[in-house]
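Note that one protein chain is taken out, while the other chains of the complex remain in position.
Presenting chain A:
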């Protein structure tokens, strides 16, 4: 136990019971994540990857097994594991600034003065290039901008692990590309530990240090873990013809579409 990984998911089982019917979602999932690592979890829909993320976030309990973060058991949600939700989940009655400030004011209530908190909030908003729209409400900004504020809110908590739940899933392809580049740049700067759920193979290969591929549910397991030994900073255009990139992409595709094809085609 002395040499434990930064984030350690150990033999996690998860089953949901409803009306006497037990549905096993995850079976014996173990994963060690190092500090500063960018991990993608990829799999077909319904494979329990979101459940796994929620377990790490502390929003869902485990049936069996345990999650450690820096040696401490994770059993409730907290700002050290900030989540960027798939549908941004900004509070619609608050402006972009207020949404970030809500988190900042709560998380740093005791450790920062009011002026420092304001400055910190502004810094996060500037980090995602949203200073120009900080006083707009979520209904007045585009999907990509909402997600940027969602990311700013999560980063503002200075989480030990940043959890991204299909953060770019609801965006159009161009916005997604732009945001991926931005996240990559921020991660290079801040060296966050990131756990990202995705179903986009290119996104996984481009952003990750390691890709965790999950088998189909029920009772999903980690099928394979692929290291992506690409130099950072990574350039999208240069990678298109890079051998390592192509090989990694092929490996993931093979896993998803040959060995673990989604049977009940969605």
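In this section, contacts are C-beta pairs under 8 Å (C-beta built on N, C-alpha and C of every residue); 3 or more make two chains touch, one makes a residue touch a chain; residues count from 1.
One rule holds in what follows: contacts and distances are computed from a predicted model.
S.K.: Name the omitted chain as UniProt records it, choosing among "Nitrate ABC transporter, permease protein", "Succinate dehydrogenase flavoprotein subunit", "NADH-quinone oxidoreductase subunit L" or "Dihydroxyacetone kinase".
M.R.: "Nitrate ABC transporter, permease protein"
S.K.: Which residue among A:78, A:169 or A:218 touches the omitted chain?
M.R.: A:78
S.K.: May I ask which residue of A:87, A:142 or A:185 touches the chain that does not appear here?
M.R.: Result: among the candidates, A:87 touches the missing chain.
S.K.: On chain A, what residues meet the omitted chain?
M.R.: For chain A, the residues touching the absent chain are 57-59, 76-79, 81-83, 85, 87, 89-93, 102-103, 106-107, 137-140, 157.
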